[in-house]
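So the structure is just underneath, and the comments pick up after that.
Excluded from the complex is one protein chain; the other protein chains are retained at their positions.
Moving on, here comes chain A:
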Amino acid sequence: MYSFIPRAAPIHRDVTVQTSNGCQYRVKSELANQMVAIRCLLAKSADISVIPLEDIDSETFELVLKWCRTVRDSKVTLNEHSARTMFKKLVQESIDDRIMIYKLILAANFLDIESLWGATTQHLSDEINECKSVQDMNKIFNVK
């Protein structure tokens, strides 16, 4: 699941990213390399100074960076099981409500970070599994 197919050459410099609410972030190259969308963008036009992220706000982006840092620092090989535990830890530490997880999924989808996308979807699927009844599902996921 996590076989990384690099579709574009790795980045060697730090990139600047601007989130939807105007904040700019300087992202180290090793973290930016996990975001395949940014790699593809830079491969096409190498001289972009600031990359705009219209759909991602600062809070979400900081969580994304946190995840990327955890992946970079982890000594265990990244498979399904380890990603699950890592993500659970992240949720316990920094995420208060479910909307944040939805925003994280959308961010992972947009930035094409395979590990985060797998971990978030797996997490939600585990939560669905824990629901014992249809009412539970409605309540927890706010389904109309």
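As a working rule, contacts are C-beta pairs under 8 Å (C-beta built on N, C-alpha and C of every residue); 3 or more make two chains touch, one makes a residue touch a chain; residues count from 1.
Throughout what follows, contacts and distances are computed from a predicted model.
Asks: Consult the UniProt record of the chain that does not appear here and report its protein name from "F-box domain-containing protein", "Ribosome biogenesis regulatory protein", "Anti-silencing function protein 1" or "Molecular chaperone MKKS".
Replies: Its UniProt record gives the name "F-box domain-containing protein".
Asks: Touching the hidden chain in the complete assembly: which of A:49, A:77, A:92 or A:129 does that?
Replies: In the complete complex, the chain left out is touched by residue A:129.
Asks: What chain A residues would touch the chain not displayed?
Replies: Touching the chain left out of view, chain A contributes residues 97, 99, 102-103, 105-106, 109, 117, 121-122, 124-126, 128-129, 134-135, 137-139, 141-144.
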